[in-house]
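The structure under discussion is supplied below as structure tokens; questions concerning it will follow.
With one protein chain held back, the other chains of the complex are shown just where they sit.
Chain IDs A and B follow the sequence of writing; residue 1 opens each chain.
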Amino acid sequence: MSRQYIIRRLLVAIPSLLGISVVLFCVLALAPGDPFSEIAANPAIPPEVAASLRAKFGLDDPVWLRYLHWLSAMAHGDWGFSFASRINVDTLILQRLPTTLIVIGAAQILAIVVALPVGVLAGTRPYSIFDQVANTLAFIGFSLPTFFTGLLLIMLFSIKLDWLPMVYNAELSSTGWPWLWEQIRQSIMPVMVLGLFQGASLVRYVRSAVLDVVRLDYVTTARSKGIGERRVITRHVVRTALIPVVTLVALQMPIVFSGAIVTEQIFRVPGIGSLLIAAMLANDTPVIMAVTFVFACLVVMFNLIADVLYGWLDPRISYR
Amino acid sequence: MAGSTPASLTAERPAPAGVAAAVVPRKKARFSPGQEAWRRFRRHKLAMASSVILGLVVLAVLLGPLFWQVPINEIDFASKLDGPSWAHPLGTDDLGQDILARLLYGGRISLAVGFCAMMVAAVVGVLVGAIAGMSRGGVDATLMWLADLFLSLPQLPLLLLISYLFRDALTKILGTQGGIFIMIVVVIGGLRWMQVARLVRAQILSIREKEFIEAARALGASSFRQVVRHILPNALGPVIVAGTIDVAAAIIAESTLSFLGLGFPPDIPTWGRVLFDAKDTMDIAPHWALFSGGAIFIAVLTINFIGDGLRDAFDPRRVL
Partner (left out) sequence: MAETLLDIRGLKTWFATDDGLVRAVDGVDLHIDRGETLGVVGESGCGKTVTARSVLKLIDMPPGRFEDGQILWQGRDLIPLGQDEMDKIRAREIAIIFQEPMTSLNPVYTVGHQIAEVLQQHEKLGARQAMQAAVEMLRLVNIPNPQKRVHDYPHQFSGGMRQRVMIAMAMSCKPRLLIADEPTTALDVTIQAQILELMQEMKDKLGMSMMLITHAMGVVAETCQRVVVMYAGKVVEEAPVEALFGNPRHPYTQGLIRSIPRVDRAAEHKERLEAIPGSVPSLLDPPPGCRFASRCKYAMDICVRGMPPFKEVGPGHRVACVL
């Protein structure tokens, strides 16, 4: 894979980021009332102060200028101040982001580990009992909304069986191995909720990609080489079936983030998803905007990773 | 003897009856495209079963309140958090309200949101796709870029953001129920038109080349008429499939919003809202969460299965 290819993908990502920022800004600009109406309405604040605040934040400028101001502030990491948490928004987000990424990452790994073999087995034996069972379970899996799965798991593992803690505790008192053990125990359910949901759609993607690939001529060629069915499947079928799967997974990322928000909220995982909900309930606009933008950046970033993976998996792409 | 005369040389000339009848293979009975689709749909057993179940659910929420005339907001602390009984087949909530009545009533809204949001998505998608497909060039490229952009928007954060910013203004204008309903429908629909747009555009591009459009053009049919008369009917199958899946996605989106406490208010018991209210008493009244979550799950699962059946029916080669 060539370096130009990666650079080209990076360049393509910039307009999408800008586009997303425009959409976000439009939503904000179109919203009725402005964030300073409360200040203006507050009798304790003299009108001159309110006016100077408005001027400072450029609220009376034309829309495009306000957009540019806002964009340059975002680009400089000047994301404002959280009313609710009383710290800078960027600090707050940086505190919370790793947890979200770890949960999502672990869930992705779980999804892949479960879905890849199941999808491949189902795709290579279409319409067998195994395929039908796997397919039905996959349908159930992605028809179960994450919030409901989360509650079901809590009912089963926390309330009924009392095996796992119901909610996530960010300040575990233990250290060393017990800490790790606690950490794993409290991460199991959030990761499972997210991972199984993603895994369910992944099974369908993998199955259908495998189904598409097994009937291609080069798989017959591979079989005619006498290299054994196992090798035919792993080296020739799965390897190429992964190419479309990568794209589909990337397309799924927005849904995964939605699931992450819900999951964090249910289990009180201190990531940016639960931060977003808390900010909404507390009318903490700068945090809401920033978290939404971070989610948008994450989607673009994952698309970028998918593009790079795609180019790496498919030699035809990167040579173009 | 009839058989001894030489049989036909060309296909047009009728062959001697005895020979032709015996040799020409029995042709499969011809079906119209609609009948053919129905034949294939019927073979998808889960889709058939799902149609029946979903039909019953729809009937229940439409007609149920006529037969089950318990008020949805009759507070009765004497029987709060009761499990299922004859008086309350699905039990009661923390205010002693009848859960069955609430779910029947709320189901209307949950399903209506799903359906209306799908309609919004379909209308926007067909319009954008048709414009893109007919115009080509810069307009086409821009619209498709926009579709890609929307695909990489983080849907839930944006949904949350919009409902956070606009809910007060809209409820002021249109009342609580109407305002939130319209907002949710428009936003969910407005974030899901991309798939339909792509399908319609692809269909237009492929059909544009075919002769019958040329013929129509020669007869002076306008572009608009071409789209309506020739192209849309051809794109209908895939659009219906995408639309069906959209209904399920919209139901999940609305439930998610309500589940996070940021959708419908407590006096409008959509399924997601009921589940939100139920989640804090899961230990003592699991039936509350199970029935409301189960309702969402059943609706989404059956719609997804129906979508799969429709895909088999309209688009047999596609697996996903």
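Everything that follows uses one rule, which is that a residue touches a chain if its C-beta (ideal position, glycine included) is under 8 Å from a C-beta of that chain, and two chains touch if they have at least 3 such contacts.
Note that this is a predicted model, so its numbers are computed, not measured.
Note on the undisplayed chain: of the listed residues A:Thr136, A:Ser174 or A:Thr221, the one touching it is A:Thr221.
Chain A meets the missing chain through residues 215-218, 220-229, 235-236, 239-240, 243, 313-316, 319.
Going forward, only the chains that are shown with their structure count from here on.
Taken in their complex, chain A has these residues touching chain B: 15-16, 19-20, 23-24, 27-28, 31-33, 136, 139-140, 142-148, 151-152, 154-155, 159, 204-205, 207-208, 211-212, 248, 251, 253-255, 257-258, 261-262, 265-266, 276-277, 280-281, 288-289, 291-292, 295-296, 298-300, 303. On the side of chain B, the complex with chain A involves touching residues 46, 145-146, 148-149, 151-158, 160-162, 164-166, 168-169, 248, 252, 255-256, 259-262, 272, 275, 279, 282-283, 286, 289-290, 293, 296-297, 300-301, 304-305, 308, 319-320.
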